[in-house]
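Every protein chain of the complex appears in place save one, which is left out.
Letters are used for the chains, namely A and B, taken in the order the chains are written, and counting of residues starts over at 1 for each.
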Amino acid sequence: MTLLEVKNLRVEFPTRRGTLLAIDDVSFSIEPGEVLGVVGESGAGKSLTGTSIIGLLEPPGRIAAGEIWLEGERIDDIPYDEMRRIRGKKIGAIFQDPLTSLNPLYTVGKQLTETIMVHSDMTQTDASARAIELLSEVGIPAAKERIGSYPHEFSGGMRQRVVIALALCANPKLVIADEPTTALDVSIQAQIIALLKRLCHDHKTAVMLITHDMGVIAETADRVAVMYAGRIAEIGQVRDVIKHAKHPYTEGLMGSIPVPGHDVEQLQQIAGSMPRLTEIPEGCAFNPRCPHVRDKCFEVRPELMPTDGASMAACWIYEPEVARV
Amino acid sequence: MSDRPDPSATAPALLQVRDLAKHFDVSKGWLTRILENQPRQHLKAVDGLSFDIEKGETFSLVGESGCGKSTVAKLIVGLHTPSRGSIIFDGANIADATSHNEVATLRRRWQMIFQDPYASLNPRWRVRDIVAEPIRQFKLVNSAREIDERVGELLVQVGLSPADSAKFPHEFSGGQRQRISIARALSSEPEFLVCDEPTSALDVSVQAQILNLMKDLQRNLGLTYLFISHNLAVVYHVSNKIGVMYLGRLCEIATAKTLFRTPLHPYTRLLLDTIPDMDMTCRERTPVSGEVPNPIDPPSGCAFHPRCPLANERCRNETPKLRSEAESVVACHAVEENRHS
Partner (left out) sequence: MAENPLGETSRHDLLYRVFDSDLFYSFRKSPIAVISAITTLVFFLAAGLAPWLAPHNPFDPASLDLMDGFSPPVWEADGVSKFLLGTDDQGRDILSTIMYGSRVSLIVGFSAVIFSVVLGVGVGLLAGYLGGWMETVVMRLADVQLAIPAILVALMIDGIARILVPVHMRDVMAIYVLILAIGISDWPRYARVARGSALVERSKEYVSAARVIGLHPILIMLRHVLPNVLGPILVMATIGLALAVITEATLSFLGVGVPPTTPSLGTLIRIGNNFLFSGEWWITLFPAVALVVLVLAVNLLGDWLRDALNPKLR
């Protein structure tokens, strides 16, 4: 059974200047144990997708339409208390800034044992033992001694490991990781990514990895969804999307990433910038910047459709009726 | 681009840095020290850096947090005073310039671009005033109309429009603000630009635009760049020469191609290994260990020895010096003793 199913999600922000549509008809699914990368630039709506799923959307933002199903049960319209029980137990979360993800006033051990006890029937002693186990598993040396340390006594990379331990301590089926490595040094990033991959593989946990860093996706994800202006532009296996990008935006994105060994004088540039939420064009949101734009792109918004490759893209180039030239 | 012939092989380098060091006193307050019986604490942010930058080239300093690369940038433009060492710009030691005029003349020749597009422009000033500030400060042009014209020219040069000069920074996106920063930097007609992580806060496609712009400007205006970054892929793309820093010291200096083809220092190799595998070759990765140590209390000898697979007794006790090795300059005992491979 599909672990997570998002159908036609629509997230709005009512403001005095009208309603802003931050996520516009987004659908995707995550199978148990798979890593889905959600990649996009700032303002594309990827973080919002994560917060909507986990039920932490800040008012006045609200889910205006669509359904979110977790393990066959709907979770977008349930009351707060029910969602609270699901959070942590079935869905874990890892956010960007390890410093603010942990409560500075409580020891790491207390935060872990508290979370474990809330979501299981363990006693304090058992939960404590499990916490030490978890800390070792995430690679914190001398876990038994460090269980009594406060968050500020750890370095950035160590703190993020603790956050990962916290996210996994109740054995959730799905972990939503929002930019988990952006605030870390590159050498630590590589360590954390490797850790996340290994743990999720060992615990059979699925991951929704939200990031702007294509490199992280290339290393970690099985499938990837590329978001643009609140919509999914392309979705498919990581290898396909990265090496054989089908949507012009993805193509442009991949071309703008410098790669050592690929010597170019100028990086590929996508003219203009992502439209603001108040200025999303009619039809395909990418039409002002697209090198392959045609008339239909200005009128009708494309849905995700099969392409001549393995991934799906929301682009009229792959319109079935149009004859291939 | 990385192997372009040196345009000024005979002329002295535009910038020469010799044994540059900056120590910060991070001791606790006097009373606290007395009561807790603690000694003074010093942070050696930069500890003896030497390198040259030739006219017209792009030299990059790359490293992780705490390595001191931003401090180097600030030392060169005069935001910090060096604790030791000398900075020689176009043959003249900048510490020798004492009179107000001398200092002003020197200051005109370089400029700086900063990392955070949201903090590098005064939110209460209009773009026109922001870009014109260096022009006014150095009295390059006199009438208000001429200043406006020049500002318009500069904005066009960086890909914006003259009409943008009446707006405020918050009306622009991150990439556009960075363009405004570049316009401001160019307004005093400098020869040398210090760029402190100019694209780190930008999205990847915007980064490509800004990097392309910077390359164009370099070609059209004959600029020399000191480029600071933690992103090796970006650094490969823009640089002629690259210096790798770790905890305030240089590990290796080489041309971009040489550094990536034959990295010698173990830390360089570690860094290169962290570059994502965009070609999806699923290459083997050597597992990385440890974290960057606290710069206030650095390891003895070679600062990298706790994390280095090739560390021996000498590495623990003796700080390695930069030495020429093949086409690079490396500070590593293992390289010197030929233990690397």
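Please note the rule applied: a contact is a pair of C-beta atoms (placed from the backbone, for glycine too) under 8 Å apart; a residue touches a chain by one contact, two chains touch by 3 or more.
Just so we're clear, the structure is a prediction, and the values are computed from it rather than from any experiment.
Of the chains on view, those touched by the hidden chain across the whole complex are B.
Across B:107, B:257 or B:305, the residue that sits in touch with the chain not pictured is B:107. Set against the missing chain, the residues B:13, B:77 or B:158 yield one that touches it, B:77. Although one chain is hidden here, its contacts on subunit B can still be listed: residues 74, 77-79, 103-104, 107, 110-112, 114-116, 119-125, 128, 130, 133-134, 137-138, 148, 151-152, 161-166, 181, 184, 188.
Note that only the chains that are shown with their structure count from here on.
The mean-CA centres of subunit A and subunit B are about 32 angstrom from one another, to the nearest whole unit. In the complex of the two chains, the subunit A residues touching subunit B come out as 41-42, 155-158, 185-191, 194, 212-216, 218-219, 238-239, 242-243, 252-261, 263-270, 273-274.
Put simply, subunit B touches subunit A in their complex at residues 1-2, 64-65, 173-176, 203-209, 211-212, 215, 230-234, 236-237, 260, 270-280, 285, 287-289, 291-292.
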